[in-house]
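Only one protein chain is missing from this complex, and each of the others stays in its spot.
Here the chain labels run A, B and C in written order, and each chain numbers its own residues starting at 1.
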Amino acid sequence: MSMESKKLLARGHLIDSGILTAILNLVVEEGGDYQIGHFNIGKTNDEESELEIEVTHRSEERLGRLLEKLARHGCYEKAAPEGVFKASPADRCAPDDFYSSTNHRSEVFSAGAWHPVQDQRMDAVIVAENGSYFCRKLRDLRNGDSVLCSGESVRVFPPARERHADVFSFMANSVSSERNVDTVVESIATDLKTVRASGGKIVWVAGPVVVHTGGSQALCRLIQEGFVQGILSGNALAVHDIERVLFGTSLGVDLESGRPTHDGHRNHMRAINAVNRHGSIHAAVAAGKIRQGIMYELCAANIPYCLAGSIRDDGPLPDTITDMIEAQEAYRKIIENASVVIMLSTMLHSIGTGNMLPSWVKTICVDINPAVVTKLGDRGSGQAIGIVSDVGLFLRALADKVGP
Amino acid sequence: MSMESKKLLARGHLIDSGILTAILNLVVEEGGDYQIGHFNIGKTNDEESELEIEVTHRSEERLGRLLEKLARHGCYEKAAPEGVFKASPADRCAPDDFYSSTNHRSEVFSAGAWHPVQDQRMDAVIVAENGSYFCRKLRDLRNGDSVLCSGESVRVFPPARERHADVFSFMANSVSSERNVDTVVESIATDLKTVRASGGKIVWVAGPVVVHTGGSQALCRLIQEGFVQGILSGNALAVHDIERVLFGTSLGVDLESGRPTHDGHRNHMRAINAVNRHGSIHAAVAAGKIRQGIMYELCAANIPYCLAGSIRDDGPLPDTITDMIEAQEAYRKIIENASVVIMLSTMLHSIGTGNMLPSWVKTICVDINPAVVTKLGDRGSGQAIGIVSDVGLFLRALADKVGP
Amino acid sequence: MSMESKKLLARGHLIDSGILTAILNLVVEEGGDYQIGHFNIGKTNDEESELEIEVTHRSEERLGRLLEKLARHGCYEKAAPEGVFKASPADRCAPDDFYSSTNHRSEVFSAGAWHPVQDQRMDAVIVAENGSYFCRKLRDLRNGDSVLCSGESVRVFPPARERHADVFSFMANSVSSERNVDTVVESIATDLKTVRASGGKIVWVAGPVVVHTGGSQALCRLIQEGFVQGILSGNALAVHDIERVLFGTSLGVDLESGRPTHDGHRNHMRAINAVNRHGSIHAAVAAGKIRQGIMYELCAANIPYCLAGSIRDDGPLPDTITDMIEAQEAYRKIIENASVVIMLSTMLHSIGTGNMLPSWVKTICVDINPAVVTKLGDRGSGQAIGIVSDVGLFLRALADKVGP
Partner (left out) sequence: MSMESKKLLARGHLIDSGILTAILNLVVEEGGDYQIGHFNIGKTNDEESELEIEVTHRSEERLGRLLEKLARHGCYEKAAPEGVFKASPADRCAPDDFYSSTNHRSEVFSAGAWHPVQDQRMDAVIVAENGSYFCRKLRDLRNGDSVLCSGESVRVFPPARERHADVFSFMANSVSSERNVDTVVESIATDLKTVRASGGKIVWVAGPVVVHTGGSQALCRLIQEGFVQGILSGNALAVHDIERVLFGTSLGVDLESGRPTHDGHRNHMRAINAVNRHGSIHAAVAAGKIRQGIMYELCAANIPYCLAGSIRDDGPLPDTITDMIEAQEAYRKIIENASVVIMLSTMLHSIGTGNMLPSWVKTICVDINPAVVTKLGDRGSGQAIGIVSDVGLFLRALADKVGP
């Protein structure tokens, strides 16, 4: 059997981030073989390591597929081949052998040099345009666009594990309901204050559970204190918030007494009707109909938000974007350049947000269901913290810690 | 303190369905008082009971609100007042005191007689039009529509608990992961065969977990055998199904060997790209690109389906309806007159479907997460079965039981 | 087919507690038939109802079994038959047709009169001794004991639904993670203060999650303030508490910083070793080795506790009762006459406790897993509250609310 082989390089904090482990396991699992050329291990904690490895497989095709997978872990060919670009055969269509992007920082080898890729996100194609390189969603491709079709010409840089003293460096990827939430809240509070002080952007993804569990006022305080630069959500958060403000209930439960009122659903519809009368939430706030609450604070401080529609919406409110293409675009604008994204009890909107985020953006996910926290934390990077806890209690503890 | 009171009637299987219990508890919880006028209990299992009750509260306003809540349990005024209808003040807007509908069969008292309400669904308003009465969503109201504003003029008929020997009569509302799924599957199989034999309509709400857990072929067999008259889902089910058919993977896992392939996400995008090339799933099936699988069977048998978009969609496929208003309308058409709705591992689409369903449609919900099953089973009726189990194993067991 | 029938009576708050619904459904589900003799419904909220019902079945044996089941819901024969007592054939053995008790208040008809049953608990037999009647566990039966073998001679009194303004009256049996825990905590705090003021007994069942989630200090404050009259637990709670006090860690996690220490398990064993050196927790406290924490507070205030062993114990501590018969007996003594039992994140010990409790004792169960809360709340009575929340945050909120 003839064997095909190729020499690859990888550089970075290969060991402590587990990248070297991932590379060698991948070769073996895929049925290939390897020979280490050299491996210069970083002598100390601060130095990077460098690996040269020769990878072998039993056909050119299989080797090619293996190389493409290895590229996702930061391996690139020692003598990187020129990127191959092909024209899109039609709108919304890529050539069959298109390269599908990761969420890690990437570079393309073209015209004899490495070029950064812009608008990095998962599951996009890479398009060359006027000498620059961009991630583009399949649906945004136009007939004739120049699409990258050679994974060997890409090198990616998975984020190194954090070494600083922040909360991400010791909690990343761990999920447990058997943990002291207070110490975690303390650390997050410190981080958020640092982000705010440095002019960073904190974006929240929030579900209506924030309202049911009594977290509204805490979130309002966080908005007032300057810890919220955007909110991504759906129709329900706004309806429940406005229902609470206008009628004191949420999901049919009186939020003061905790007793069911037996007509919560009617209040739900009345809240929608009230906004419909004014034409929009902003208009209802301007008219003095809505005088407090999450949506009020957002309007008052002119903080951007997006309510994405869904198949389960009642109403929806006139502010809800019912077309998902538009909604994804609106989300994307709000999270652009976010420093931290905090996801509160909404798997749907959190996954939608996660799909757009490059791997180096820090995320914090809070949910009472450990399976949700695990799923959202799996971002192929050490930048995700998962907390299994009661969202209302969490928000109140956090607002107390960052408060004046 | 002056007290207000009113005499109400209720009729039906008040005891075994727990309706009488609900009525009396509601009066007490709301701070009212009652005096039983007479109560003719059904002497045997088949006879209905009849209740006359006088309800008292300390103000007309509070009494009115209480009556409206009681109406949802089937209590109506002995001398029912004429329905009060008011004109909508604007498109999408109801008068402030609009009546908000339940999902139970309802009648309106108008022009001296009781009239049935059509298009029954939750959270709608009731509109009078040419002497008929319809449920209408807030967003479909037009300026000047004649909207019911007096809950006292409505009587509702919560479904009685089933007494027949079908699976719904003994399993309704119970949820447990500690149960023998096989005996449940047996009963459901019997029911589905009865529905099919009588020309009934079985609609499925299915998430992509059907594919991941290896349930695709079983669902295909159920389609072939005539047990599927419609499928409600989202973009992901179709993408995962087509990815499986074209590449043998789902979510990056080889479905034969169970091994991760490390490029599942690329196959995901390639599946979307392949459909994009043909312009639609139907076209890809017609062109012979897709030759098996769930979407293939649906196209081949011309069974209606709807893929509703969501904020987390990749692609989406050209067949996915990205506007939620349109998608809700498409869902509604498919479930019209359904006899049974079976919900498989998708809370999002199942809640969307449940919102549209009148209370007398039977639902079966299967999910491995007990919280989802509990939430979906809470339909205010004895027509919902919840099963905590592995969806793939469940579907295979069911297909074996109903098979030829 | 010859039919057998019998006239039964039931009295009490039959409707609002759902008992009447349960009775009629039971007859139908068991294949019997009924004829209502008369039903005097309580005219107002305070009056009891009275039901006379004739129940029919197709053989004496089946009717007998049905009557026994109906007895559990409070139905007794109009002309109650004399209780039949038979001698135990051997130690630990009942006659084959023994009556198995419920957890509801019960009376036995014997010598022409109704007699109360003492030591009421589930799954026991009823023994006559010197004209009194007792629940006794199978394993405590002795050869020749006089055991009740006629369920028709028993009448039980399921507790009526609470009508007072306490937290049990509006929250009973509801479980949700989507709820504002703060309002619930407020209500519980009020109830606990009432119980303490009236000299009632509050017993806690606590798992080690109390320590991991940072609830130790809150529980210590509750002990100091007089809200703890007993703790039922296992080996792990004490080991984790003492590990925390001596080394500042729990499960290998530093409780101050939240960081893993990588030798938590060693500290776990060192804590056990330290207690072993002194011979018991009380001795280690007396010697000044343990100077704070949950076990310290319990010893200092001389509050009874029981650590029941289990198959997964490390050590165990010398204080742990390793024999389960002894441990159950110790538990029973501590919960005797408890007014409220609060169960914190331990399904094992909570079920053990629940088995011993009569149905009229109020229970509050807090766990982050909704399935556990549902299981523990299912006590056939309206006396159980379930809260899905983070135990550490819950305890701190509660301690703040009841605090001085």
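Just so it is clear, contacts are C-beta pairs under 8 Å (C-beta built on N, C-alpha and C of every residue); 3 or more make two chains touch, one makes a residue touch a chain.
Quantities reported herein were computed from a predicted structural model and do not represent experimental measurements.
Looking at the complete complex, one finds that the omitted chain is in touch with A, B, C. Of the listed residues C:H57, C:K201, C:R221 or C:H349, the one in contact with the hidden chain in the full complex is C:H349. The chain omitted from view is touched by exactly one of C:A80, C:I223, C:I242 or C:A308, namely C:A308. Considering the whole complex, the residue from B:L9, B:A283 or B:L393 that touches the absent chain is B:L393. Of the listed positions B:T44, B:S59, B:S132 or B:T183, the one in contact with the omitted chain in the full complex is B:T183. Only one of the listed residues, B:R72, B:R92, B:H212 or B:K362, touches the absent chain: B:H212. Although one chain is not displayed, its contacts with chain A can still be listed: residues 15-18, 20-21, 24-25, 27-29, 33-36, 39, 41-45, 161, 163, 170, 177, 370-371, 374. Although one chain is not drawn, its touching partners on chain B can still be listed: residues 170-171, 177-184, 187, 209, 212-214, 251, 253, 255-260, 368-369, 388-390, 392-394, 396-397.
Interface with the hidden chain, as seen from chain C, comprises residues 26, 29-30, 65, 68-69, 72, 89-90, 92-94, 96, 98, 100, 122-123, 138-139, 234, 259-260, 262-263, 265-266, 268-270, 272-273, 276-277, 308-316, 318, 322-325, 327-328, 331, 348-349, 351-352, 355, 369, 371.
In this section, only the chains that are shown with their structure count from here on.
By the count of C-beta pairs in contact, the leading chain pair is A-B.
For this pair, chain A with chain C, the centres built from the Cα atoms lie 45 Å apart. Each chain gets a centre from the mean of its Cα atoms; for chain B and chain C, those two points are 37 Å apart.
Shared interface positions of chain C, i.e. residues touching 2 or more other chains, are given as 170, 177.
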